[in-house]
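Below, a portion of the complex is reproduced, with chain positions unchanged.
A and B are the chain letters, set down in written order, and residue numbers restart from 1 in every chain.
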Amino acid sequence: MELVKAKLITIITERLLRHEITDMIKLKGATGYTRSEVEGEGSRGIRASDFEGRNVKIETIVSESVADAIMQEVSENYFENYAVIAYVRDVEVARGAKYLRR
Amino acid sequence: MDALLSNFTSPIVLAYVLGIIVRLVKSDLEIPKPVYQGISIYLLLAIGLKGGVELSKTPLADFAGPFGATLFMGVLTPILAFLVLRFIGRFDIINASAIAAHYGSVSAVTFIAAITYSELQGFQPEGFMPTLLALLEVPGIMVALLIPHFMAQGKQVSLKKAVREVATGGSIVLLAGGLAIGFLAGPEKFAGIEPFFVNGFQGALVIFLLELGMVTASRLGDLRKVGWFLVGFGVIMPLIFGSLAVVAGHFAGLSIGGTTVFAAMVSSGSYIAAPAAVRIALPKASPALYLTASLGITFPFNIALGIPIYLFISEWVASF
């Protein structure tokens, strides 16, 4: 068994954007993602459709360059108008080659 | 007056009040989201199914007038709302359009409450009312979203997405799908599923309104933030829209019950379909404004006072 270094990106945002964000990260080169429902409080307290007041948390394991592209895109196109937070960290992945297309 | 008092002790209104109290005393009661969504699916499908079955018995000619009146009011209300918000309320274009979109659309729960109330008061609304409900969802939102577009402040792409969002949104799909199923199945085949969709309806509504009360309570804190103008708007506009709708409904040939329900629909503001669409098309608009107006002000006003008033006006107009 050999572990490969990779980046784990976490994006927490409004439920409304769940498909849009996953489409975006796939476009940027992610080979997969994991999504779950979360609640949260942040600086804005914006809840578009209050009934589905939940946020989504999207996690994806990617190479450094893909990570950069995704963080860039989030910063440029989502921060201004939507409730969103995004952070990156290093992880070591088993069977890593699979997730690091580029 | 009596009818008004009677409305206050209806289980539906009481459950709504209980929901508000629950939040105010900071109880830890929570209706789990999936339960709330399940009930919501059930209610919309039930409205659609019953409407479809009734529609299958209605001659098309009876339907033409109300159909036209619905389209007319669906275009008129968002424009009126926008003008008032922009030029009297001095809201910016984006926020004025966003709020207007909510009043162009319709609150399904207000619709249901109006049906229930009319029936209890002895005025059976037309069977095709749910068709009008589904119809009214779309144009109002579209008209309001087009306004900033023409004023060159929205983006083409998001408008398209917003229309898609409304047209394929869960509530429209359930309503329209239910209508189609009810229409195709007809009364005989509906009989098998009737106990589930008809007998349980009002009870399920009680739990739904309990949750709605809780959601409303969490909006009350925003009341101060949105300013007195919007509070007044949320009470007075429904009365104006409702009165116009009574006249339009009357001339379109609706019965007293139908006119009442029509007025409740037209005067109500959406808080499910519209917020989602607006969030996509006009992300810069403030949810605090549009959600507080439609859910925190107009909805409780209509449930408690508006609907009885619309019935009263409908009776009065019909008496000429």
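What to note about this one:
Quick note on the criterion: a contact is a pair of C-beta atoms (placed from the backbone, for glycine too) under 8 Å apart; a residue touches a chain by one contact, two chains touch by 3 or more.
Computed from a predicted structure; not experimentally measured.
Stoichiometry of the full complex in this file, given in the displayed chain labels: A x3, B x3.
Everything below uses one rule, namely that only the chains that are shown with their structure count from here on.
Subunit A and subunit B have Cα centroids lying 35 Å from one another. If you check the complex, the residues on subunit A that touch subunit B are 14, 16, 46-52, 54, 81-82. Listed in rising order, the residues of subunit B touching subunit A in the complex are 33, 36, 40, 215, 218-219, 271-272, 275-276, 279-280, 283-284, 287, 291, 295.
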